[in-house]
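A single protein chain has been omitted from the complex, and every remaining protein chain is retained in its original position.
Labels run A, B and C following the written order; every chain starts at residue 1.
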Amino acid sequence: MSEQYGILLVSHVAELADGLARLLKQAAKDVNVKAVGGTEDGGIGTDFDKIMGALGKMKEPEILAFYDLGSAKMNLELVRDLTDKKLIICDVAFVEGAYTAAALVQADTPFDDLCEQLQGLKVK
Amino acid sequence: MSEQYGILLVSHVAELADGLARLLKQAAKDVNVKAVGGTEDGGIGTDFDKIMGALGKMKEPEILAFYDLGSAKMNLELVRDLTDKKLIICDVAFVEGAYTAAALVQADTPFDDLCEQLQGLKVK
Amino acid sequence: MLTVETSRTWLSLFIEKLEKNENYLNTLDAPIGDGDHGTNMVRGARELRSKLAQEPPADLPELFVTAGWSFIQKTGGTAGLLYGQAFLHMARAFQESADLLRGLAGGLEGIQKVGHAELKEKTLVDVWIPVMEDIRNQRLSLERINEHVISTKDFQAKKGRAAYVSEQLNGHIDPGAASCGYFFEAMLEAGVYDE
Partner (left out) sequence: MLTVETSRTWLSLFIEKLEKNENYLNTLDAPIGDGDHGTNMVRGARELRSKLAQEPPADLPELFVTAGWSFIQKTGGTAGLLYGQAFLHMARAFQESADLLRGLAGGLEGIQKVGHAELKEKTLVDVWIPVMEDIRNQRLSLERINEHVISTKDFQAKKGRAAYVSEQLNGHIDPGAASCGYFFEAMLEAGVYDE
């Protein structure tokens, strides 16, 4: 387990977030990956309480957050203002960015190198 | 239904492809979106036969294909060599690119404009 | 006059208008977004109604804090977060003084802090800012509000889902602008605003 960095995936659709977590865990067994998706009633959207709850369960002090569409980002920004953790919202391709980050955290890559590699995946 | 363009999503994980299709359908009700993911035995990977099968069920002559990781692309390339359809493999951010394409096809955007908008999402 | 009572009426009328126009707002959102703006807003609105029924807020700031969190927690869409953020910032402004224009300026700040939208980007900001102008110039009316809503037809979307298909969407009213119109209609009808 990386003790320093965790990964938070926020999607408008629960299966999308869960499926992506599964992809990441295969390449990054020792990285804590939490997936959040959908509204409270199982619909399409993002839910502030769910995100806050998932973050609360994470032990790592620094969390790399990835999201699908803009409104998920807004939710993450609200959460960032309210959490004690360092929440790093990454404006990169959701799947490709999260996958890269997971693989790099798994390989204990220094944080600056990780950021540099993510730069190339910026699309937002 | 767009009669000309369909969208094919290929992921290593079934839930990821299915969840993404759900996200797309919400913004693009009249676009045919097919999702393929995982290996035959429910594992993580891509399956040539599944992709070929999904493509075979699509009525549109031109298919925009999106994928998560490189090996899915290789599978798509093999499929492209063997199908009668025009299979356009898009090397863009999986979620963001497919979402944009779906929204644009739904809005009957001319193909060249669509390609131009996708250019900005190239990460592969 | 701006008081906790008139403001409760303001928000209650807003809730009613959202409920009455849920389908219409969804219809506006369908071609340019994902067709859920009405449903989203009603989710937040109903949460707010039930919270207000449970325990009536003591003062203006408390009222708007309740409204803010209701929309943030329950709406499940972009606009809900923006309205929620607006209400939280209005609450903060009302803590300083019960001044409508200052409150709305605070709300705008909240919306822009999260959404970064400027004028003419086809969002609720295109109603919010002109309404503030009208208040400043003492000429706010239902007609003016309606004009601001309709003006979004001609703007090209630069933010949110609609931005993906911006060029195809000229001629459509922005759904968030429409719901924002209801917000300010409700404000007028509740007697919050007095020239």
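The rule we apply is simple: contacts are C-beta pairs under 8 Å (C-beta built on N, C-alpha and C of every residue); 3 or more make two chains touch, one makes a residue touch a chain.
Just so you know, these numbers come straight off a predicted model, no measurement behind them.
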item: Chains in view that touch the one left out, judged over the entire complex; value: A, B
item: Of A:Ser2, A:Gln26 or A:Thr83, the one touching the omitted chain in the full complex; value: A:Gln26
item: Chain not shown, touching residues in subunit A; value: 26-27, 29, 99-100, 103-104, 106-109, 113, 117
item: For subunit B, the residues touching the chain missing from this view; value: 39-40, 43-49, 69-71, 74-75, 77-78
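In this section, only the chains that are shown with their structure count from here on.
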item: Graph class of chain-chain contacts, one of line, ring, star, complete, other; value: complete
item: Inter-centroid spacing, subunit C versus subunit B (mean Cα positions, whole Å); value: 37
item: Between subunit C and subunit A, distance of the C-alpha-averaged centres to the nearest whole Å; value: 30
item: Chain centre separation (subunit A, subunit B; CA means) in Å; value: 24
item: For subunit A, residues contacting two or more additional chains; value: 44, 69
item: Junction residues of subunit C - those touching two or more other chains; value: 34, 36, 161
